[in-house]
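Just one protein chain is left out here, and the rest sit where they should.
For reference, chains read A, B and C in written order, and residue numbers begin at 1 within each chain.
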Amino acid sequence: MLLISCPHCGPRDEHEFAYGHEAHIARPTLEQQNTMTDAEWADYLFMRKNPKGVHFERWVHARGCRQWFNVARHTVTHEIIKVYPMGEPAPKLEQK
Amino acid sequence: MKQNYSIFSLVRNALSYHQGWQEAWRSPAPKPEYDVIIIGGGGHGLATAYYLAKEHGITNVAVLEKGWIGGGNTGRNTTIVRSNYLWDESAHLYEHSLKLFEGLTQDLNYNVMFSQRGLMNLAHTQHDMQALRRRVYAIQLNGIDSEILTPEQIKEMVPILDCSASARYPIMGASLQRRGGVARHDAVAWGFARKADERGVDILQNTEVTGFKIVNGVVKGVETNRGFIGGKKVGIVVAGHSGVMAGLAGFRLPVESHPLQALVSEPIKPILNTVVMSPQVHVYVSQSDKGELVLGAGIDAYTSYAQVGSPFIIENQLNALTDLFPCFGRLRMLRQWGGIVDTCPDASPIIGKTPVENLFLNCGWGTGGFKATPGSGNVFAHTIATGEPHKLAQPFALERFTTGYLIDEHGAAGVAH
Amino acid sequence: MSAQKNRVATGSRIDRSKPVRFTFDGKTYYGYQGDSLASALLANGVTLVGRSFKYHRPRGIISAGAEEPNALMEVGTGARREPNTRAPQIELYDGLVTASQNRWPSLDFDLGAVNSAVSRFLPSGFYYKTFKWPKDGWMFYEKFIRRMAGLGTGSTETDPDRYDKLYAHCDVMVVGAGPAGLAAALSAGRAGARVVLVDEQSELGGSLLSERDRTIDGKPAAEWVAAASAELGNMPEVRVLTRTTAFAYLDANMLSCVERLTDHIGPTASGPRQRLWRVRAKEVILATGSIERPLVYSDNDRPGCMLASAARTYVNRYGATPGQRVVIMTNNDTAYQTALDLTAAGVSVAAIVDLRVNPTGALPQAARAKGIEIIENSAITHVKGTKQVREVDVQTLTSDGKGVTGSARHLYCDTVLSSGGWQPTVHLHSQTRAKVLWDDGIQAFVPGPIMPGQNNRSVGSARGAFGLNEALNEGHNAGAEAAAKFGFSNVTGNAPSAETEPDAQPLRSLWIIPSNVPVGQGGKHFVDYQNDVTAADVMLAHREGYVSVEHLKRYTTMGMATDQGKTSNVNALAIMAGLKNVSIPEVGTTTFRPPYTPVTFGVFAGSDKGDFLDPIRKTPIHQWHAEHGAPFECVGQWHRAWYYPKAGEDMHAAVNREVKATRDSVGIVDASTLGKIDIQGPDAAWFLNMVYTNAWTKLEPGKCRYGFMCGEDGMVFDDGVTSRISENHFHMTTTTGGAPRVMSWLEEWHQCEWPDKKVYFTSVTEQWAVFALNGPNSRKVLEKVVSDIDLSEEAFPFMTWRDCTVAGVKARIYRISFTGELSYEVNIPPSYALHVWRALMTAGEEFSITPYGTEALHVLRAEKGFVIVGQETDGTMTPQDLGFEWIIGKAKPDFIGRRSHLRSDTKRPDRKHLVGLLTENPNDVLAEGAQVVEHVKDKPPMTMIGHVTSSYWSPNANRSIAMAVIKNGRNRMGQTVYLPYDGKVIAAKISKPTFLEDGAPANG
Partner (left out) sequence: MAEAYTRRSPLQHFGLTAAAAKSNAAGAEVLIGESAHRAIVNIRGDGGEAFKAAVRSVTGVDLPVKPNTTAQAGAFRILWLGPTEWWVVTTSGAEEKLVADLRQAFIGQHAAVIDVSESRAVITLSGTKARDMLARGCSLDLHPRVFGPGQCAQTGLTKANIMLDQTDAAPSFDIYVLKSFADYLWQWFWLIGRDYKLAIKAH
């Protein structure tokens, strides 16, 4: 069971959180939506990096403070390398 | 020709203390180039190679496996085989596979122990019953066997189920596919490997693909830990690692990899002769021929390539199990493990072409890949051999994520299996 | 009391003043308090205790611990019968009932042993090669295979015991209370750290419990253990758990442990049987010890064959001897200690057969001094006796150890002990996915570097440091260092110390003990006892190409038995390495998976049985519904009143009555479960524009509007009415089941995508109980209990809301309708819900007010064509598919899902549309889920064009009504379609999905 450090509440068991999948996928602006192809829209909607290594992802402390935040987590070791606020760009990390 | 496996050959070999058995498949050195390279020596990949050789006469084929064949999800699943899918496209594909399973032992001269002992899906609420009827009626009209059972019929088939009306989630009914059941997962991989090898396919274990050679958008071969191997066509069949391979080839997929956990009990004398699944309370169970109860539940929520998952998934699953089967409380968990499943947004697989020419893809089977093994290999072999999707595979092209023609099996599956 | 012929007269840890009676296979025996079942059986001279899995070979006790492969028992009777329990781990209690298993009709005479006679035809994987004829033959053969397989028999009765689980936290967790673990717990505990110490045995001490002469800090080992136990017991921050197995090492230093609370007491015990501990530690010290490997010699499975260390445990700890006359075969020094201890207990040691040339260590010298014969450079090549060892042959080894020479010496004995070296118990380390490394010096796998985020260290023999002083030192230091990491640096006391140990001579690894016939052609060299995997099977796997570790395991089933290969894995790997002519680590290692030893399903489930499986959410007037006979329908976790049958009514009659009464006069329904979200802030309207498909900016305060929510994929996922309370304040309602999802949906978009927007969302689902009054007389009812506002159509029109007082209680009423009738949704505080409900019922008496449940609610809405998300939709329907083109805000620039509606498949005109179905025979009520076809054929397959989403008898339309989604349905009005199901075909005409004459479009 993962131990995730909520940026507000501190370390809590995984089951207090809900997973929000890949982070840093910006929703296309209306202008972009109106000019993009269906394939490009599908790219936004469905295509994912799904890396074997460090994954930048979103979590929400669903059973706690209800706040969303970003996590850099290694998808093989499950090591949580960094927790950082929404809106902050993905940190540059040495690939492990 | 491989030596034939039969009761006679077994007796004959017994007399010579089994010194005369040949290796089931060779361990050749890689050739510089193949007509087709299949990346991934799981059941699907081996089946693809087998059908390429058998049905399309393409024998200059290599199967590249980074570890040992059948070592991924093929060897980690709960061995369930069924074709009771809601949507026409899925039903036809999985039924194709089920039919191949029905002749697989003879075709491969390898007993895959396909046991059509019946598979039951329980319904516990009004809503479950509506969904169940919808599914059963659709399956029936697709010409596939499926029926609805009353609680009394369920109790008769599986007396150890708690069918009392006072249960938190009382059993209100079930669907039954009598032709569904289980097969010996390792045997499926080994059987395909042995017969593919017999037809000339090179099975290259401990051969890890580290990159693709792509020239002007056309794939020319793969880089591996054993050097470059040329390939006129390349098929990716690596389940949970599909995203990694796609990354090496320069594109992304609508796929996420998640851990799917399973577990077995200690072996006991036969107590459960049917596969029982309950989407509502998230558990499915069968008893292997060795006597172990084989159990699965849903996937873990987060993406992961670690073959472990969260304990609360297991706890909830066993909570549900012991509620359904109150006599199972004293049985013990023997072993627990995880596989990495590649899940698509619509819970249906992707079979077909990729943005790279001559590079083909077969992935996204999520939690249900084992049952599809022969069917998947069969239609994928056709797709690679002809360059055009098999008609059963056509709806499952990557393209559907652009058009929006998804085959949403979430409602049909409900629970991973 | 019958004599215990193999019981040592004095000494050991059993309590001879407390005899304990037990039965094995129906025969009564006596042991003592402190005995294990295995030790008591041995003391009574019972050596045949089980049959193997495949060949049904007679088997005896091999080990004294968790690694036991042979002595598996059914314990208890009836509902409490538990199969496959290891005899060395069963504590004796008075009245214990045990039985051997996998035999018929009896352990002594087992018909299944025919397998052993024909074992030559049943090599590994024989079933892959056979049972293939005829085509469906497997279903026939399988029945017999299944019956032959399995081990014990599970009970088919409900498990009567209960189980618990709980969470715990600590600074330092110590697994294993042998010398290293005790030293670690002591140093960490003395420093003040929070410590959890677990050990699977009934008392602390681990290997020290099997010692005879060792001393620590000048005290006999047992006294030191007692003092350490007492000291730990007195530390307030130290928790000591005995009979507790740490069986899984999970992410971030969480360990799952099972504590056996009553298994040693038996069925008379009260309280929970077992408890699951989920311990989150900051640092973990693995002091899990090591397990002895047996030697792989010919017929090494005969009853009487045992591990050397096990014999030592039985004689020293339990005062039970494994037999009367013993031959020991070893490749290392440790077995000599067994010989010395057995001799001291009066057991005759016929000889020690040492594989090594010239064993001259301190222990061999001591053995010699005691007059024990040492036969060096030799091996046991033959074991005679089927149900009990009678004699062994010993021959001299060739120099390469692959063969034997010279004539055999015959040694009479009833027991053969073997020691093939020791394997550290690296299971928990390995479960963290950390690697294990091969150590040539000790010929065993040792823990490799730990995984990031997993703070653990292995100490003592768990890491391959087999000396007692090493264990004590490492344990002490590990405990102190771990405690210091968390601020507890004040360690008192030094590491405990034992007398200096003599250096041991290196071991000689012979992974197969040769005999005078080739392996596989004479006796059987068992590698995996329980699953009957022999060295010949490993060789066969090699011959057939199943050479990777996992193929070897799966093909031969080696290591897959209930002992999970604790005594067999390394031996099998080494044999395979020899065949492949590579080093052992090149063959690989097996991955250790949880659990370390099998754990009952019951303890994972814990106490959450029956109604506790999933919480039942109840509305504020749940009791009233129950008291009025309503059965409940599960909607998510909620229980909602389904219908209210009167005496003599079935469901159909009750629902018809409720539906009629509501249309004709007035009905009332408890709709408290509807999701409700309070939305406030200057950007609230902007936000609603984004999450709903229709426009919200112009909605005036005081008014309500219906909307659909779509996912970004364009598919409907919830609906509901939202009301504007004031300029910046809205009240949203959602479906019952969708409430939590919508709430998190709003938060996710706000926090992740549009954090600059000023808006707050707060769930108020349970702040309000909701009673909907429906029907032409609903206003009249309400007027009797509302005096502070004008309820007239003009003053309080459709799709508006008002604050008022209902029956003296502050309320908010929404004039919205899910029946198409005059309707008021009365929202009141839940603590007054019963009061208001009763007041409304009283007020409605003169209009025969009728409470209705969810079933009538469904019929009422269907009559008017209202959709239910989750019933008419399944995640594949757009608002347009449902016929709600008008609800898409055309003028609105953007909303979630909009772009997806423009994709080629989503904008196809012939998608599935929501339509009505009128059966040709109005009395036919279609099954929900029935599939629609255009053309009926004699038999399947038939092309399906849609399915029935909702179907009811409508007492108001006086016929059946149904909704369906059908391909291109809106362009098929009037077409007759067919519904083949349940062996019949029903014809129906496609209609609009509204079924009453005056039906207004949904929610106006």
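Criterion: a residue touches a chain if its C-beta (ideal position, glycine included) is under 8 Å from a C-beta of that chain, and two chains touch if they have at least 3 such contacts.
On a predicted model such as this, the values are computed, not experimentally measured, just so you know.
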Of the chains that are displayed, which are in contact with the missing one across the whole complex? A, C
In the whole complex, of C:Asn358, C:Ser607 or C:Ser792, the residue touching the missing chain would be C:Ser607
Please pick, from C:Val114, C:Met139 or C:Leu166, the residue that touches the omitted chain in the full complex. C:Leu166
Missing-chain contact among C:Arg617, C:Arg741 or C:Arg959 belongs to C:Arg617
What residue numbers in chain A mark contact with the hidden partner chain? 8-10, 12-13, 15-16, 63-67
Sites on chain C contacted by the missing partner chain, in the whole complex: 164-169, 194, 271-272, 278, 280, 607-608, 611-612, 614-620, 622-623, 638, 678, 680-682, 758, 760, 762, 764-768, 805, 807-810, 829-835
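Criterion: only the chains that are shown with their structure count from here on.
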Enumerate the residues of chain A that touch no fewer than two other chains. 1-2, 14, 18, 38, 41, 45, 77-78
Using the touch definition from the top, which residues of chain C touch two or more other chains? 250-251, 254, 278, 433, 713, 900, 903-904
Spell out the residues on chain A that touch chain B in their complex, using ranges where they run on. 1-2, 14-15, 18-19, 21, 38-39, 41-43, 45-52, 55, 57, 73, 75-78
Which positions of chain B touch chain A when the two form their complex? 241, 243-244, 247, 252-257, 301-306, 308, 310-312, 345, 401-404
Give every residue of chain C touching chain A within the complex, in rising order. 250-254, 278, 280, 433, 451-453, 712-713, 744, 747-748, 751-753, 755, 893-894, 898-900, 902-904
